[in-house]
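Below: one structure in structure tokens.
Note that this complex is displayed minus one protein chain, with the remaining chains in position.
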Amino acid sequence: MMRLVRAVLVVGVLLALNRLLPSFLNPYYMRVLMLCGISVILAVSLNLINGFTGQFSIGHAGFMAVGAYVSAVFSLHLGAGWMRSLAALGLPESMAQGATLLAALLIGGAAAAVAGYLVGLPSLRLRGDYLAIVTLGFGEIIRVLITNIDAVGAARGLPGIPGWANFFWVGLWVVVVVLVSMRLARSTHGRALFAIRDDEVAAEALGVDTTSYKVLAFVLGSFFAGIAGGLFAHYNAYLHPNSFTFLKSIEVIAMVVLGGTGSVTGAILAAIVLTILPEALRSAQELRMVIYSLMLIVLMITRPQGLLGSRELSWPRFLRRRAAAEGS
Amino acid sequence: MVNGVTWGSVYALIALGYTMVYGILRLINFAHGDVYMLGAFFGYFAARWIGAAQDPNPFKAVLVLIASMVACGIVGVIIERCAYKPVRRSSRLAALITAIGVSLLLENGGILVFGPDPKFFPQIIPAHEIRLGLGVTISNQQVIILLVSLVLMVALRAVVLYTRTGKAMQAVSFNHTAAALMGISVDRIITFTFMLGSMLAAAAGVLVALQNPKIEPLMDIMPGLKAFVAAVLGGIGNVPGAVIGGLVMGIAEVLVVGYVSPTYRDAIAFVLLIVILLVRPAGILGQNVAEKV
Partner (left out) sequence: MTQDLLLELDHVTMRFGGLKAVADLSLQVGRGELVGLIGPNGAGKTTVFNLITGVYAPTVGRILFQGRAIHGLKPHVIAHRGITRTFQNIRLFGSRCCRDNVCIAAHQHATAGLLDAVLRTSRFARDERDMMRQADELLEVMGLTAWADVRAADLPYGQQRRLEIARALAGRPELLLLDEPAAGLNPQESDHLMALINDIQHRFRVTVLLIEHDMRVVMGICRRIAVLDYGIKIAEGTPQQIRTDPKVIEAYLGEEVPADLGADA
């Protein structure tokens, strides 16, 4: 009962913010906020693969691209039909729109999950570095494929996607992905993933089906990446393969690493910081990437475990630390 | 076909650098491809400086090559000392990210310093064609590329197999601790390896610029990545393997472009990569190293 109340509360808050925020923030800030949300989903989803399970996946942009394009195609070709059917059932237009968007997102996510499965399953035999290369290769192959498929605009890009994604939807999925991640982390399944990261041989010897769990991490992570892609498609209203290059994968990796692999709150913080930073540096356009790469290097040299390591930011722990510091 | 072999030898040169560094450090030096780009640029500046285009002669061309190789050797050492050495103790993921960071830095730094517009590499060796019969033509530039590559590869092999430093390199690639216990300065060997690899990449850069004179800071991502695939193909950590991998890569690419479609040129590299990793992860000549339980 409590849980239902909490869920309704969250939805309510999101809807309210959705209505109110545009009147407080100018469009530029809104855009940054939305992009932050999408980045958070990407970072937390990659954290499942790289952080929890310790697998080197560096082609995450590929999964995002799959989700983006599949959901866009759905909306462009089947969207109108769906909305009509739903309206005919008596649903008000905003709900019909929302339902269609949800369908598009889920289909995009599912496609990305399938891609994750196809990439994950054969690659899991490979050791760290090799897995990294394969995931990189996959990301690039996806991009090249998209660039060659005329039906989705190829190198010209795909315009005209209905811009249904608003703060509510992005916010909702942020909540979902964070919730799933955190609950997973504090469960036996999460423990199994961490065990695989710490020592795969021991985990296997103690009864953890490492292959299944690694695939699970991939599928789950790519599903949410696909959702992020779908949200991006329906927010940007335009897709171009250049948004999903290796560079994008690197940006997401940087977020996970900066936050501390394995830490969900870390990934959230880092995603926000690393989305806002390039925007803030927009004025120094040429320097932007130089600063960014320098930052990566310096970070790795000075604090390779990221800001939070594998710990989570939490209020009780923070208070405990204050008490301990004052006590001693 | 000749094109394939030519490109193949270029990939091989770059791949050698990747493979050597991986053999010693188990690190995929993403920045290696960017050293190749720097090689082309250093060559460009060297050629401009000594006016090699005005009065082309082989001596000046060689000078350009050497200048570029030396410069990149130094760059390689700097990169190793400043960026890679500190993270040697950290996790593999951290090292990987550092490598990616350096790569990005070089690329974007290049844009900053050199300007984003492509430069045109001067014709330090004028081109003309040589007919070999059987309808096969080859340009003298391609001959030069092949020859120089060959010379460099042979030289490398000689160094690795016959000199003390070369043997030390082999020792370090097997086991750092054991090598150190035998009195080998592991740090110095690592630096030396980086230097060698960078020099080879520089040479590759100059050679490619000979034939494709348009150079820009972002030119390297693709050849660099492909060379990496070549290294994996041949068995990463394995020197002759890198050569074979490079050749296979070059030829495969040309075949695909010729028979399938030019737009898939880049993808073939990754398809090859995935196939090889799934079928025979050790590469054509590599050995599997099993983990001790």
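The letters A and B name the chains in turn, as written, and every chain counts its residues from 1.
By our rule, a contact is a pair of C-beta atoms (placed from the backbone, for glycine too) under 8 Å apart; a residue touches a chain by one contact, two chains touch by 3 or more.
Computed from a predicted structure; not experimentally measured.
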Margin query: Across the whole complex, list the residues on chain A that are touched by the chain not included here.
Written below: 3, 179-180, 183-184, 187-192, 194-195, 197-199, 201-210, 216, 262, 310
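In this section, only the chains that are shown with their structure count from here on.
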Margin query: Taking the mean of the C-alpha atoms as each chain's centre, how many Å separate chain A from chain B?
Written below: 35
Check: Any idea which chain A residues touch chain B in the complex?
Finding: 50, 56, 58, 122-123, 125-126, 128-130, 132-134, 136-138, 140-141, 144-145, 147-148, 201, 250, 253-254, 257, 261, 286-287, 289-290, 292-297, 300-301, 304
Next item on the list: Please name which positions on chain B make contact with chain A in the complex.
Entry: 26, 28, 83, 86-87, 90-98, 100-105, 107-109, 111-112, 225, 228-229, 232, 263-264, 266-267, 269-271, 273-274, 277-278, 281, 291, 293
